[in-house]
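Just one protein chain is left out here, and the rest sit where they should.
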Amino acid sequence: MSDRIFGAVGLLLAALFAYSAMIIEESFLSDAVGPKAFPLIIAAILAVCSLTILLKPDAAPKWPTLPRFVELVASIVVMVLYAEFLPIVGFVIATALASAYLTWRLGTSAIQSVVVGISIAVGIYIIFHLLFGLSLAKGPLGF
Amino acid sequence: MISKVVRAALAVAAMSLAPVAAQAFEPENPECIAPANPGGGWDFTCRQVGKTLQDLGLIGSTMQVTNLAGGGGGVAYAAVVNKRGDDNDLIVAASSATATRLAQGAYPGNTMDQVRWVGAVGADYGVIAVAAKSPIQNLTELMDQMKDKPSSIAIAGGSAVGGWDHLKVLIAANAAGIEDVRKVKYIAFNGGGEAVTQLLAGSVQAFSGDISEAKGFVDSGDIRVVAVLSPERLEGDYAAFPTAKEQGIDAIGANWRGFYAPKNMTDDAYNFWVSKIDELYATPEWKNVMKNNGLAPLDLQGAEFEKFVSESVAKIQQISRNIGIIK
Partner (left out) sequence: MDTLSSLADGFVIAMTFQNLILALLGCFLGTIMGALPGLGPSNGVAILIPLAFSLGLGATPSLILLTSVYYGAMYGGRISSILLNIPGDAPALMTCIDGYPMAQNGRGGEALALSGFASFIGSFLATWGLVLLAPQLVKIALAFGPAEYFALFALAFATLGGVSSTNQAKSAFAAMIGLGLAMVGVDTQTGVPRFTFGIVHFYDGIDFLVAIVGLFAISEVFIFIENRHGSADAEGKKVELGRLTPSWKTFWGSFPTIIRTSLVGFLAGVLPGAGASLGSFISYSMEKRLLDKEGTFGKGDPRGVAAPEAGNNAAAGGALVPMLALGVPGSGTTAVLLAVLLALNITPGPLLFANNPDVVWGLIAALFIGNFILLLLNIPFVGIFIRVLLVPPRILMPIVAMVSFVGIYGIAGSTFDLVVMVGFGALGWLFRKMDVPLVPIILGVLLGNNMESNLRRAITISDGDWSVLFSSPLSMTLWAISIIGFVLPIFVGRFIPKKAKKLPETVEEEVSN
């Protein structure tokens, strides 16, 4: 069943892709092929593959239980929040918080997680900023 | 070893802090954005100017070069306008390609007066070249063949369709009396180097690019320059190249190289950068860089440069309209 849904979504995706290709605005001067042809070929093959998956599905994978799924979504949210808050609170604080969360959710005790989180943040800061000289996000405290 | 490196880096950093008290403005972390991937003309401008400024002691610390590629410079332009409008430490490499895109409205929603134009560091004249073994000897023959059998001549260049390398061919074709420029067969490659390679490979019949991109291959005898798009013959090594004008085709295409800076940078900072580019331009070291890279003189800074850019934008707009690229 999973593959059938997947194939159907793939077909929809191919249609959307083809539609977005059709509405590309061509300029006055263009090459012989133009900017639409290749994306349309891709959309066509994508549609054929999706149809094949839909008609000849594999066995369904084992999906996570609802609590596990919630856990996954939570970690995605944490990562997106991390990305958004990085330039605001600075690299070290944001990284310590995010990695402590992930460590904790992967089964480390809370206190240990805080220690691990801070170590990861400081360690990465030393390697990437002080050694390689990459500019990491500066927060109000300068790191 | 690593601590040595760190110490060296710290020493450089300390050097940059020292002169702060002495001058009205000194950039803390001078940065140059190259709006393209490493290896192109803009990247070259940033790195070469940054290095020479530092070698000469005109800036205290290393100029950090940031590559912010995309949209033919549009991503960098939008970033400077929207995000870094008041950054005093920042300059951005620009060239005729920037002006071309601004003129054709190819940076959506951006215009040339959203930044401050700092100065030029030289100009690279356009060349049209053919392979050394090509039967075509001069620009007139090339244009005649393009008129008679447009499909027999494919011209390679390093910019997209409608970009500067393409425009140069169209300017020449227009001057040679080719009415429908859509018949001119232009093939876009990722950069001049790739385009020259395909000329040598025989995939295309002619090449449109900058003189600096062509020089090595001319010296090695692989390609022949049929025209340089300058008002008169260049100096030194380049004097052998015939101009388009002397072949009766009145076409000039100069790719200037220079910088712009964020609109809301302080006047002190703007004046700092203008004067440093001016000082740089006057040094023999920079003259040497120009000579090595086939850059022709173009000594314009500050308000003069601003005026020059606005005129060239207007002119490109007019050409593009004449040949039908924009309405």
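Order as written gives the chain letters A and B; numbering starts at 1 within each chain.
The rule we apply is simple: a residue touches a chain if its C-beta (ideal position, glycine included) is under 8 Å from a C-beta of that chain, and two chains touch if they have at least 3 such contacts.
Keep in mind that this is a model prediction, so the values were computed, not measured.
A.B. asks: Tell me which residue among B:189, B:207 or B:308 touches the hidden chain in the full complex.
C.D. replies: In the complete complex, the chain left out is touched by residue B:189.
A.B. asks: Which one touches the absent chain: B:163, B:253 or B:302?
C.D. replies: Of all options in B:163, B:253 or B:302, contact with the hidden chain holds for B:163.
A.B. asks: In the full complex, which bits of subunit A touch the chain not displayed? Write them out.
C.D. replies: Touch set of subunit A with respect to the missing chain: 2-3, 6, 10, 17, 20-21, 24-27, 29-35, 38-39, 42-43, 45-46, 49-50, 52-53, 56-59, 61, 63-64, 68, 71-72, 75-76, 79-80, 82-84, 86-87, 91, 95, 98-99, 102-103, 105-108, 116-117, 120-121, 124, 127-128, 131-137.
A.B. asks: So that we can see where the missing chain sits, which residues of subunit B does it touch?
C.D. replies: 1-2, 5, 8-9, 12, 37-39, 43-44, 47-48, 51, 54, 62, 64-72, 74-75, 78, 106, 151, 154, 160-163, 185, 187-191, 193-194, 196-198, 200-204, 215-217, 219-220, 222, 289, 292-293
Simple rule for what comes next: only the chains that are shown with their structure count from here on.
A.B. asks: Using mean C-alpha positions as chain centres, tell me how far subunit A is from subunit B in Å, no decimals.
C.D. replies: About 37 Å separates the centre of subunit A from that of subunit B.
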